[in-house]
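I'd like to ask you about the structure that follows.
Missing here is one protein chain; the remaining ones are kept as they sit in the complex.
Per-chain residue numbering starts at 1, and chain names A, B and C are given in the order in which the chains are listed.
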């Protein structure tokens, strides 16, 4: 099955508040923590489609990040109230590509990432096709 | 079997360097990160006794922290070269109590903790007795 | 000024969702991450009293954790929806003691902590009295 493109979908929005735990001595968010915010948003987007990662995990299935391309544009600060905007740019046989942006209330983009995740069987640590019911749930929601 | 006390043992020393990842916007180490330094030191102390946590994990056994009492005395800063000093203050049937101090090169204590860990079967998440060979390895090294 | 006790206050509730970032290879939340959940809840409790830590930080003032006594009772798992319940058990001249519990939907306590925080001038890293307007805001809300 060919990958599917959809540029018309509404982005999925998920709020992020910045706490001390996220910042570093430079006074802004430590760079690797943006990846956590993006992962929370992908998790919640999947949950909104009825996909529960804990249920997958009990079957030894997980989505793992294969590739990320990230622009760190502007540092977020303590107490900032931000939003992660997430869209799916490609849904393939075994991988999903997400486009994600962390924006502030002015819609200024602080961080932007393209994230390729793959479906994996954790027992043997091998890539597997995305289960059909998961693809169906993602497609129904777009 | 009664718990065993030993106040004469030499502390086990493990170096810690402070990186940006450890600090927060207050300019010092974020408080929960001291717990990571202590855990690294306990891991290395056990490793020095020939106890490999990954091997335990493959048998679904892990040491989990049950209780901590921590004094955060003085904030560590970026680039600081510190040392964790660890002793075992009590070795019980199912638990170990570690005394740990994070000190700088002047031997000033920055953080001090008493840490009680218990042995757990991860499959059923139940406490179990510490395996005899592990107790033997710890006792031999004291 | 004597410390003030108030046992009748309603706990402040703050929700926590468990993500992959919070867990470890044992399948449950890594112990130091509970401290982050507690800190988020203290921050939100103060925010609900009108106290913004970023504003304090701009004046080089911060609340820092001085002492914690923590019981790790039961491991939280991926996707768990939990609540931190926070009360102030003591409001002193320069310190606040918080009592915090992380509970699940059955009101089972997974983790419990007593947390003493002190007010600090970050420029000189010295303890200072809690500013009067902050004490007033905390007391008004109890």
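We take it that a contact is a pair of C-beta atoms (placed from the backbone, for glycine too) under 8 Å apart; a residue touches a chain by one contact, two chains touch by 3 or more.
Since this is a predicted model, take the numbers as computed values, not measurements.
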Full-complex contact with the absent chain, from A:94, A:109, A:125 or A:139: A:125
Selected from A:11, A:27, A:92 or A:131 as touching the chain missing from the view: A:27
Chain B residues that touch the omitted chain in the full complex: 17, 19-21, 36, 39-40, 43, 52-54, 57, 77-79
In chain A, positions touching the absent partner: 25-28, 31-33, 35-36, 39, 57, 62, 64-72, 74-75, 122, 125
For chain C, residues in touch with the removed chain: 20-21, 23-28, 30, 32, 77-78
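In this section, only the chains that are shown with their structure count from here on.
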Same-residue or different-residue interface between chain A and chain C, half as cut-off: same
Farthest-lying chain, centroid of Cα atoms versus that of chain B: A
Most central chain, judged by mean C-alpha position against the global CA mean: C
Chain pair with the greatest number of C-beta contact pairs: B-C
Separation of mean Cα positions, chain C and chain B [Å, integer]: 24
Separation of chain A from chain B, taking each centre as the mean of its C-alpha atoms, in whole Å: 34
Chain A and chain C: spacing of chain centres that average the CA atoms, whole Å: 29
Where chain C touches two or more other chains, by residue: 36, 39, 57
